[in-house]
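Below you'll find the structure I mean.
The complex is shown incomplete by one protein chain, all other protein chains being positioned as in the whole.
For clarity, chains are labelled A, B and C in written order, and residue numbers in each chain start from 1.
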Amino acid sequence: MADTNMTSGSGFMDGMRRFFDGDIWYSFTRSPVTMVAAAITFLYFFMAAFGPLVAPHDPFDLASITLLDASLPPAWMEYGDPRFLLGTDIQGRDVLSAIIYGSRVSLLIGFASVILSLILGVGLGLISGFVGGAIDAFIMRVAEIQLSFPSILIALLINGVLRGVIELQNQADLAYAVLILSIGLSNWVQYARTVRGSTMVERNKEYVQAAHVIGIRPVLIMWRHILPNVLGPVLVIATIQLALAIIAEATLSFLGVGLPPTEPSLGTLIRVGNDYLFSGEWWITIFPGAALAILVLAVNLLGDWLRDALNPKLR
Amino acid sequence: MPLLEVENLVVEFPTRRGTLTAVNDISLHIDEGEVLGVVGESGAGKSMTGAAIIGLLEPPGRVASGRILLEGERIDNLPYEKMRRIRGKRIGAIFQDPLTSLNPLYSVGRQLVETIQTHTDLSPTQARARAIELLTEVGIPAPERRVDQYPHQFSGGMRQRVVIALALCVNPRLIIADEPTTALDVSIQAQIIALLKRLCREHGTAVMLVTHDMGVIAETADRVAVMYAGRIAEIGPVREVIKNAKHPYTHGLMGSIPSIGHDSERLEQIPGSMPRLTDIPTGCAFNPRCPHAFDKCRTVRPDLLPIEDSWTACWLYDGEEGRNKEASKKLVAETKADAVLEGNNG
Amino acid sequence: MVAFILRRLIQSLFVMFFVALVSFSMFRFVGDPVNQMVGIETSIAEREALRERLGLNDPFMVQFGRYIGKAATGEFGISYQHKRPVAEMLVERMPATLELALVSAVFSLLLGVPMGVYAGLNRDGFISKVLLSVSLVGISLPTFLIGILLIFFFSVQLNLLPSFGRGGLIDIGLWKTGLLTIDGWKSLIMPSITLGLFQLTLIMRLVRSEMLEVLRTDYIKFARARGLTNRAVHFGHALKNTLVPVITITGLQLGSIIAFAIITETVFQWPGMGQMFLQAVTTVDIPIMAAYLMLIAFFFVVINLIVDLLYYVVDPRLRVDTGKASGHG
């Protein structure tokens, strides 16, 4: 192949070259579906990052919203307004802008909760696998109990408790915290179990034993030697969990414990728009629904690909 | 007519970095009741050759050219279903790890019966009787009881006995034994090899014994093929190859037979390692590691040439190169000296 | 074996106690039940008196202790809203939920396992790839939206399937079943698809990856080398070995199905326990909420137990009492 003849200038270039020359990149370039999924995901991230610059309107700026614009159909339809490409909802909010801002919210909650459960799960998994004994037994017991309960119910429970504990003042800020915590706390088990398994395997390997013998602190051993080895599967889980977290947020919103309609996520938009499906104002719910489905689908496809690409056994 | 003939077999693996040639133009034959040892380091292509013969190359691997004939009948291009009928019935197989070769969820009896019934018309009762008979034959105590037990209830050696029973259960003419003892305790290895040898002699079954252990070959095989980087370096009667190694690689490999009894100081290590299949050197694949290599070795691939009783692919023995005659003689002499030493020690 | 079951049962009690504790601590925050129990004219003093009589002013541990004490004797109290014994109401609603959960579990298994096997065997096949991608769509839409869309097309537009309820029911003893009438089955179609879609995707992908994993094992290779037919290799050897993880996940999923039924039941007005639970949440009907959560915990415990017992059936390695590895090599 041509790129094998490239001479490397710097370490970075070298790294890049190795990446692009590597199997992961290769399997990426060979899968058009994955490439499309990646492009779509990137587009969402871009929208999330630069939403305010991209969106034609600011749906959170209530002063700019007027009921006079309420329930306008998409621009190409009769009575459509060119200012609102995908129409407006019943509050007069631009659906396109709401979707852009909503994706931002959904991704934020998805990411934050995934990171939370990742840190929690990886941490507990490492401890469990490395220390073993009673601590391991306890952590795994708790994990089992939690695993046997569906995450949505756990999220509902945590949600209820948090809402009671935290003084209700500003619904939006609180709702973020509650959603992130409840989704995050209900999904750590999978990471913990995976990491624990890998850790137990790694722990018994000679280099770890050797490190132990020459007196390197356990934390350092875990950090330097074990963690890098478990990151692959963790990354795969995280991708799938991101998709699930976004859906979980939407479901919690449907159950009425999600974000306030003034700062809607994609899920909240669907929940609110849901009521207008039969009345002919389908765009209020179908567009956000499609946006959500496409996002989750793309992330899932990426996860699929990543799993296959990172699993040398399946190559 | 030999039982099995392999002619110019080439096994290829298409990958994105180009096509890898795992087995590169090898030819060999096995006669009825004969034990052919195939040795080489891992990656030499020996297991791949075995897999190609029983038609179980893992995709995307494929036989790119050459022919495989079983009792004169070509089998490398048979459709899956026809080949399936040959597997187990006419060619048996034994794999390296007895711990993983048996399905943990079925009793050994069931696995035996299922194999027997696949290839014969025996009734379930008859098949079961045959299964117990086989277990007895491979030396499993209390077979009537153990036939209904599950693999995890057997020790490693016992499991490999079961595997052998499975391979032999419908009396195939040929068994491909791929590293049958590698995963076992050293103390058990000898028992299993002895068992295999005895059974095959009794049944008149030919064996292709794939291993990286020259010791096993020395004890078991009638003839031996030494493989290196997908090619046969040397092939011949086992005594000839061991005691009178022609190929520098074989010569080096002899250094790794503890049972022949070298002093550790006199062990001849081969510097370097076998090339990856992605970058096999031109000419003789062994040339970068060969202490006797010269220009021709680096450019032209040697074919197998008959030297004394065996065949060797080495330019050292090409009659026209005078100065190498000396080197080759020296090599042969050294080997012989080793053999003398062995005799003294033993 | 008996010791194992006993140990599990004790664990289960612990789990249920834990669930009760957590849910009880939650109830204090979901709202004031008294406001939901009386009409708007009832005076504050009367409300306070009712609160006192219900014991809602007692310290948390006292309330909890009282509840556990009663629950231990099978007494789950009276619904604040419906003024009926909660246990009786749950028993009434249970058939609906269980039938829905069961049918969707069967639906997802019957479709998911073959699809997964197919995709596993034909790893790079076009149809496999299509199955994999399309199945993702099922988990990319929130359940409630799928339900509403189904209603929109099949009830409102095509008028083919009923949009709510269980249809014709037949009483067999304590159990009212919808499985014996055409009407009942028609009513089941959309809710069970809505509920089962997620599990279908999950099971299919699980079976596929397990298949791929198993097909690479030595014993499958060896089975092929023994000349077994493809059928025997794929379905006799490979599939059975994928069963252990599939049973685990399916078992756990059955629990999830029961819990996720909350949403489906709400959308389709399915008169099950989940719907009752959600209703109870909006009206702060603590006895119902508590009993429902305990019941769900109980289901999980039972399902987990069954799953563990199934392992014993499927995997002989776990039958410790049938003898240890013996003999020498």
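Note that a residue touches a chain if its C-beta (ideal position, glycine included) is under 8 Å from a C-beta of that chain, and two chains touch if they have at least 3 such contacts.
To be clear about the criterion, contacts and distances are computed from a predicted model.
Visitor: According to its UniProt entry, is the unseen chain "Sarcosine oxidase subunit gamma", "NADH-quinone oxidoreductase subunit J", "Amino acid/amide ABC transporter membrane protein 2 (HAAT family)" or "Peptide/nickel transport system substrate-binding protein"?
Guide: Of "Sarcosine oxidase subunit gamma", "NADH-quinone oxidoreductase subunit J", "Amino acid/amide ABC transporter membrane protein 2 (HAAT family)" or "Peptide/nickel transport system substrate-binding protein", the absent chain's UniProt record names it "Peptide/nickel transport system substrate-binding protein".
Visitor: Going by the touch rule at the top, give the shown chains the omitted chain contacts.
Guide: Contacts of the omitted chain with visible chains: A, C.
Visitor: Which of A:Tyr26, A:Phe45, A:Phe111 or A:Tyr276 sits in contact with the chain that's absent?
Guide: In the full complex, the listed residue that touches the missing chain is A:Tyr276.
Visitor: Of the residues listed, C:Met16, C:Ala71 or C:Ile148, which one is in contact with the missing chain?
Guide: Per the contact definition at the top, the residue touching the missing chain is C:Ile148.
Visitor: Spell out, residue by residue, where the missing chain touches subunit C.
Guide: That gives, for subunit C, the contact residues 30-33, 35-46, 48-50, 53-54, 75, 77-85, 88-89, 92, 148, 151-152, 155-160, 162-165, 183, 186, 266-269, 271, 275-276, 279, 281-284.
Visitor: On subunit A, what residues meet the omitted chain?
Guide: Contact residues on subunit A toward the absent chain are 61-63, 65-68, 70-71, 90-92, 163, 168-172, 256, 260-262, 274-281.
As a convention for this text, only the chains that are shown with their structure count from here on.
Visitor: With centres defined as the mean C-alpha position, give me the subunit A-subunit B separation in Å.
Guide: The separation of the two C-alpha centroids amounts to 52 Å.
Visitor: For subunit B, which residues are shared contacts with two or more other chains?
Guide: Not one residue in subunit B touches at least two other chains.
Visitor: Enumerate the residues of subunit A that touch no fewer than two other chains.
Guide: If we look for residues of subunit A contacting two or more partner chains, we find none.
Visitor: If you look only at subunit C, which of its residues touch subunit A in the complex?
Guide: Residues in contact with subunit A: 15, 18-19, 22-23, 25-30, 129, 132-133, 136-137, 139-145, 148-149, 152, 156, 212-213, 216, 252, 255-256, 259-260, 262-263, 278, 293, 296-297, 300-301, 303-304.
Visitor: In their shared complex, at which residues does subunit C touch subunit B?
Guide: Within the complex, subunit C touches subunit B at residues 217-219, 221-230, 232, 236-237, 240-241, 314-317, 322-329.
Visitor: Mind pulling up the subunit A residues that touch subunit C in the complex?
Guide: For subunit A paired with subunit C, touching residues are 33, 145, 147-150, 152-153, 157, 160-161, 163-165, 243-244, 247, 250-251, 254-255, 267, 270-271, 274, 277-278, 285, 289, 292-297, 300-301, 304, 313-314.
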